[in-house]
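For this view, one protein chain was removed and the others were kept in their places.
All chains are identified by letter, namely A and B, in their written order; residue positions are counted from 1 within each chain.
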Amino acid sequence: MRMRFLMALALVAAMAGVSSAETALNGAGATFPNPIYQKWFSEYHNAHSDVKINYQSIGSGGGIQQLTAGTVDFGASDGPMTDEQLAKVSGKVFHIPTVLGAVVPTYNITGVTSELKFSGEVLADIYLGNIQKWNDPRLGKSNPGVKFPDEEIVVVHRTDGSGTTYIFTDFLSKVSPAWKDKVGKGTSVNWPAGLGGKGNEGVSGMVKQTAGSIGYVELIYAVSNKMSYGSVQNPAGNFVKGSLESVTAAAASVKDMPDDFRVSITNAPGKEAYPISSFTWLLVPAEWSDAGKQKAFVDFLNWMVEKGQTMTSALEYAPLPKNVAQKVKARIKDVKVKAKQTAQK
Amino acid sequence: MQTVPERRPSSNADISEEPATTEATPAGGDQLMVVPKSRVGTRDNLLADRVFQGLVVLCAVTILSIVGLIVFELLHASQPSLSKFGFRFLTRQIWDPVAEDFGALPFIYGTIVSSLVALCIAVPLSVGTALFLTELCPRWLRDTLSLLVELLSAIPSVIYGLWGIFVLSPFLRVYVEPFLARYFGWTGLFTGPKYGWGMLAAGVILAIMILPIIASITREVITAVPRVQREAALALGATKWEMLRMAVLRNARPGIFGAVILGLGRALGETMAVTMVIGNRAEIVKSLFAPGHTLASVIANEFSEAVGATYLSALVEMALVLFVVTLIVNALAGLLVWSITRGMPARALA
Partner (left out) sequence: MPNSSQNISLHRRLSNGLALGLITFGALIVTVPLFLILGTVIYRGASGLNWAFFTQIPKPVGETGGGMANAIGGSVMMLGMASIIGIPLGIGSGVYLAEYGRNKSGNIVRFTADVLNGVPSIVIGLTAYAMVVVVQKHFSMLAGSVALGIMMIPTICRTTEEVLLLVPQSIREAALGLGIPRWRTIVSVVLRTASAGIITSIMLAFARIAGETAPLIFTALGNQYWNTNPNQPTAALPLQIYSYAQMPYEQAHQQAWTGALVLISMIMFTVIVFRFFAGRGRIKGAS
């Protein structure tokens, strides 16, 4: 028994030795950009076989939490970190925007095939539980000609801490004072109504399987699942459907990108702008104690703003606007190895 | 045998003793003779005995310290929440991560109700199965059937969950829930929108999962009822069912109760399968169609995502509550089963 134990230990040590030749980084966070991140990390690994970036989509809240706890090398979030959250992290954290995405209301109603139109107030009232039936006159008003069934609305929301929730509730807070008072915005909130699904996957799964349901998911999840999703009214009064173009239009409304990139583009002005759009960010520590990891990740970031951006459209993400990409490149230069003195402290 | 000296002088172990030894220990006889005779009974051996005993005691102490560590970590990490909410945590019905205001009541409710639903389904079935296996089953079927029931307990939780999502909950939604709503809707337990996901689905999945454990312990307890009791009942002219009811079930009642409680303990802590089908909503609703949440499922769902010290520690406090409840439940069950089977060899029927 003892002998076998020692042999096993030796085996474990040997395996550890073998894998030390490559650089392995771990990140966790947002589910919203998970498809593009998986694509990027996989493509990047194909091109640079010595770098393995493992990304687990545990939710934006988790990304922030695990970065704060120091259990991952980098985080990812769809909602920017608050000042209070930033203060809890030891060392500085950069928000590096990667792509833009849209959150769309998706539904599964028996007998309704046409594309629905939602105003912000109606969406808020559905999620507040004030509109409980599909044949509510307020829904009918913006959707003339649609025959709604006399069915209860099954509201589906995210149960985990999520940037998708942040973007959605950020939008609802901007358009509905009642929502702002009762619920507010955050990566997880106290939902007044509905069922909870875990992750974009969980929500779209639930909507797909439940007749009479409505949920909110990232655009790619609705498209790739061939789920119906509606258009949403923007401040200009137009009903706009979530798409690459309408998200890009929303991004274009940002005239002055702040230096820390923390900016909200929900309910953006502009005729074509989709109102539930957002940047999504990688949360990158400004100082790394491991030089190998720092180099690998900086190389990846540079690859991401150049080559990586060309892959986004295929997955229904809008690439960064040119001026933002330039600004990001400059910021990547600031991701440095931790100086020796500070490391000792 | 007690009179045999523990350590005999090495010189005594001569060849003439050999045949007797091999007879006494058929399994290890050859092995025994390999022991170098010069070492027998020396101080080295006393030391070796001490070291060996020390090693196994160390293993036992490790178990104690692991449980100690679990308790310590739970208490330590739930401190912020414990001091902020106190005992009100257990009775409040709020789960608001934005305002960092938490209460465990909906989760405690969900845990208890889903487990009770499971027991309502599982107890009659598993006691029936145990009775059938011990008293009625033809010999040729017994081994196969008990293997099948046992295999049920070998299916991992996550596969129950997978099956629950794709097979059970659509089935409940389309066939079972409309039926229940139509004929039993008046109870108030089966009303509201039919999601398929929810308390009922969780209860059904849990029932399947705890069936084998209740059945196998009930079997053990029933077997422990003395044959004489049965024969006496039959001799008095009882039918088979009357015999089972009066001689077997009545005598085994505390033990069966223990088995049920043990099943309850399993159901309370079950995580994955429940998380996948219960609907994950922190609200107390009478209808079993409604989505719910359990202590275990909220931890699985939210722990890695929780932001903020209070949120995290509230989740750990849930784990603490779960730990204490399962501890009490399991201890109670152990006591009850033990009270029936104590006279029996440890593995009368595994």
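We adopt the following convention: contacts are C-beta pairs under 8 Å (C-beta built on N, C-alpha and C of every residue); 3 or more make two chains touch, one makes a residue touch a chain.
Given the structure is predicted, the values throughout are model-derived calculations rather than measurements.
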In the full complex, which of A:Tyr107, A:Tyr221 or A:Tyr317 touches the chain missing from this view?
A:Tyr221
From B:Leu180, B:Met272, B:Ala290 or B:Leu336, residue that would touch the chain that is not displayed:
B:Met272
Take the complete complex as the reference. Which residues in subunit B touch the chain that isn't displayed?
1, 4-8, 10, 13, 21, 24-28, 31-32, 35, 40-41, 45-46, 48-49, 51-53, 55-60, 62-64, 66-67, 69-70, 73-74, 77, 124-126, 128-129, 131-133, 136-137, 145, 147-152, 154-163, 165-167, 208, 211, 215, 239-242, 244-245, 265, 268-272, 276, 296, 299-300, 303-304, 316, 319, 322-323, 326-327, 329-331, 334, 345-347, 350
Hidden partner interface residues of subunit A, rising order:
1, 5, 8-9, 12, 15-16, 18-20, 24, 26, 28, 34-35, 38-39, 41-42, 45, 52, 54-56, 58, 69-72, 198-202, 204-205, 208, 221, 224-225, 315
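Please note the rule applied: only the chains that are shown with their structure count from here on.
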I'd like the Å distance between the centres of subunit A and subunit B, where a centre is the mean of that chain's Cα atoms.
40
Inside the complex, what are the residues of subunit A that reach subunit B?
28, 58-62, 64-66, 85, 152, 154, 159-162, 183-191, 194-198, 205-206, 209-210, 212
Touching subunit A in the complex: which residues of subunit B?
94-99, 165, 169-170, 173, 193, 195-197, 275, 279-281, 291, 293, 301-302, 304-307, 312
